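Just one protein chain is left out here, and the rest sit where they should.
The block that comes next holds chain A.
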Amino acid sequence: MAGGPPKALPSTGPHSLRDMPHPLAGSSSEEAVGGDSTPSPDLLMARSFGDKDLILPNGGTPAGTSSPASSSSLLNRLQLDDDIDGETRDLFVVVDDPKKHVCTMETYITYRITTKSTRVEFDLPEYSVRRRYQDFDWLRSKLEESQPTHLIPPLPEKFVVKGVVDRFSEEFVETRRKALDKFLKRITDHPVLSFNEYFNIFLTAKDLNIYKKQGIALLTRMGESVKHVTGGYKLRTRPLEFAAIGDYLDTFALKLGTIDRIAQRIIKEEIEYLVELREYGPVYSTWSTLEGELAEPLEGVSACIGNCSTALEELTDDMTEDFLPVLREYILYSDSMKSVLKKRDQVQAEYEAKLEAVALRKEDRPKVPADVEKCQDRMECFNADLKADMERWQNNKRQDFRQLLMGMADKNIQYYEKCLMAWESIIPLLQEKQEAKFPVTAVLS
């Protein structure tokens, strides 16, 4: 793609900066890049266009990247910055304080979202808004639309299919709150997504419904671009690295599914074990009423079993509330990632098809028409974004599972420790009076 006037670099940033004045983003386009805040990649790209002070030279190929597009190298650098600046964050989001709202038409839960940021995209240093699940759902679909080349974190399931689960029970609401908090934190940690305008609106707008109703199209150029990719083209072969990702995700989802089933089965068996324990303990109590000297020991055993039962119940509750949901989240995550992979395939397919069409036309000048170039840029951008996100995702996944599995081990350890304590504490009770009652008789020989 050498030569020719500087082309419009594929931009993943908000389209609005250039074409649509946006209430929130209004001032940022004027500001100089620099200061504390990590400049959004779109800003950089906007400025690098035609600007002599490029951070990275056009067409330069930083070591390690295969893609010639500078945008990808830019992204790589930003990713590097991300890692280096791991400790200095400028955006903090917390989901807490669930509240039940009873209206005539419906009852629902809202959660408080507190945002603290020094970023220029935020007018105020701190925001506090209330959002309900619907709003999160809206945010997610907007992110998918506007950032189709990125992996969008999953939301907890909308509907609870299994059994009759109380949507307003403390446990359910808390599980959901944790998942929603995780969702926002994942976006916060993402160098591109965290600057998304919809995200900003979500965090700051007093009344989200205005934005929802107006259906403001804050689609990024990329978003628009990918949206128009026709699905008619079939990709012949996925490039090796993406095929590998696809295979990985397939196996990964499969294994997670198995683990989910195993975990559920364990919980089920534990609950059935608990049911029997709850009948078992009291029988010792009944027995103790028949006895004299044995009454206390038997009663002690009964109480002990009762304590173990309680500990078991806590374990099953914890596993249900903390372990299973995270597994399911990751299954949803990998599902949505596979869709992104497919979209990428479509983009590549269109490009290859158009390229082929050009080749077949046998023109004298091997000049590549603009729209084919656009396709290529689109594809390369997509590839770069996806690869960067995959790496980030792998890293986070490792940490998440490390934490999840260590947590599972911990809960089991705590369960056994509680039981151990219970049984150890009754040993003295059982041994009591043994010596006193038991006569020491001389062995007659």
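Quick note on the criterion: a residue touches a chain if its C-beta (ideal position, glycine included) is under 8 Å from a C-beta of that chain, and two chains touch if they have at least 3 such contacts; residues count from 1.
Assume contacts and distances are computed from a predicted model.
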Among "DNA replication complex GINS protein SLD5", "Phospholipid-transporting ATPase", "Sorting nexin-4" or "AP-4 complex subunit epsilon", the UniProt name of the subunit that does not appear here: "Sorting nexin-4"
Residue of A:I109, A:V173, A:I259 or A:A303 touching the missing chain in the full complex: A:I259
Selected from A:D123, A:E171, A:E269 or A:D371 as touching the chain missing from the view: A:E269
Contacting the left-out chain in the complete assembly, out of A:W138, A:F183, A:F199 or A:Y284: A:Y284
Residues of chain A in contact with the chain not shown: 248, 251-252, 255, 258-259, 262, 265-266, 269-270, 272-273, 275-277, 279-280, 283-284, 286-287, 290, 293-294, 297-298, 301, 304, 398, 401-402, 405-406, 409-410, 412-413, 415-417, 419-420, 423-424, 426-427, 430-431, 434, 437-439, 441-445
